[in-house]
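With one protein chain removed, the remaining protein chains of the complex are shown where they sit.
On to chain A.
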Amino acid sequence: MSTDAMPRLALAAVLLGALAFALVPLILPTYQVSILTEVLIYAVLAMSVDVLAGYTGRTPLCLGAVFGVSTYVTVYYSSTFGGSPYVGMALGVLAATVIAALFALLAIRTSGVYFLLLTLALGMIVWGICLRWTSITGGENGIRGNVRPAELAAHLPFYYVVFVAVAVVTFVMWRFVHSPFGLTLRGIRDSESRMRALGYNVSLHMFIAFTVAGLFSGIAGALYAMFNDFVSPSTVALTQSVEGLLMAITGGIGTLFGSFIGALAIIGLENAVSLYTERWQTVLGVAFIVIMIFAPEGILGGIKTLLARKRG
């Protein structure tokens, strides 16, 4: 069975989804457009979680911190040096990639729950440093930036810039997970020892996968810097990694495009809930518990299983 050739149905669904993301903002009020911008940015974070969790079989809890490092660097560069925001974003992505590579050196030695715990601890170091290194990061107060250029100040043009960027990133990530390299990753996910016996350099593959996931989280973080123009320790906190993971799981681990559904569901829920209560964290926790007990496959994963059952 080839998983590489995208079935016609899936292709149609992806194109329809892309079309919806392209057209719906035209009829939405500006506030909803900015929510949709956030959805696109977080979908990239969720997809990078999926690269590791779904395609490599290693669930990370540090990519939110990597995302936040990129945001910090971008905002810091623009506010302190006042340079071009694009240079700042490039530096942010670079910093995120370097951090991810460092984390990868340690994390690839572990698997299963140990991987999760180690990445959680690594992510917390980033949070601890951002919180305490007040001379640079401003501590709890965070830093206000000057990232968003004047020509993108309006919601709609900014949305479409993010849309194009995310579309390109999504295409690259899709190519990445369906490349021979991506297939090797899936082989490692299914049986590490077999891939090793076949002569694959498992550590190197995992290192590259982790670093690439970090790179993509960094891109999401840089876009977020431009979106939010402000960064504080909550951007690198554990909840950020947790939300990214929950989005990937809600959409369906190992489906890549499910991340858009997951991001839409979680951010939609967050905004809907915020009308009634300030207890978002409780809702997030309950969502986690409910999904883990009743729907660990996520939305797209569930649909896939249903379709497979129907056919076979």
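Assume a residue touches a chain if its C-beta (ideal position, glycine included) is under 8 Å from a C-beta of that chain, and two chains touch if they have at least 3 such contacts; residues count from 1.
Here, contacts and distances are computed from a predicted model.
Trainee: Write down which listed name, "Protein translocase subunit SecD", "4Fe-4S ferredoxin-type iron-sulfur binding domain protein", "Amino acid/amide ABC transporter membrane protein 1 (HAAT family)" or "Tryptophan synthase beta chain", is the UniProt protein name of the chain that is not shown.
Mentor: "Amino acid/amide ABC transporter membrane protein 1 (HAAT family)"
Trainee: Which residue among A:28, A:124, A:161 or A:183 touches the omitted chain?
Mentor: A:124
Trainee: Among A:7, A:83 or A:112, which residue is in touch with the absent chain?
Mentor: Once the missing chain is taken into account, the touching residue is A:112.
Trainee: Of the listed residues A:87, A:198, A:286 or A:306, which contacts the missing chain in the full complex?
Mentor: Among A:87, A:198, A:286 or A:306, only A:286 touches the chain that is not shown.
Trainee: Please give every residue of chain A in contact with the chain that is not shown.
Mentor: For chain A, the residues touching the absent chain are 59, 106, 109-110, 112-114, 116-118, 120-122, 124-125, 128-129, 132-135, 238-239, 242, 245, 249, 279, 281-282, 284-289, 292-293, 296.
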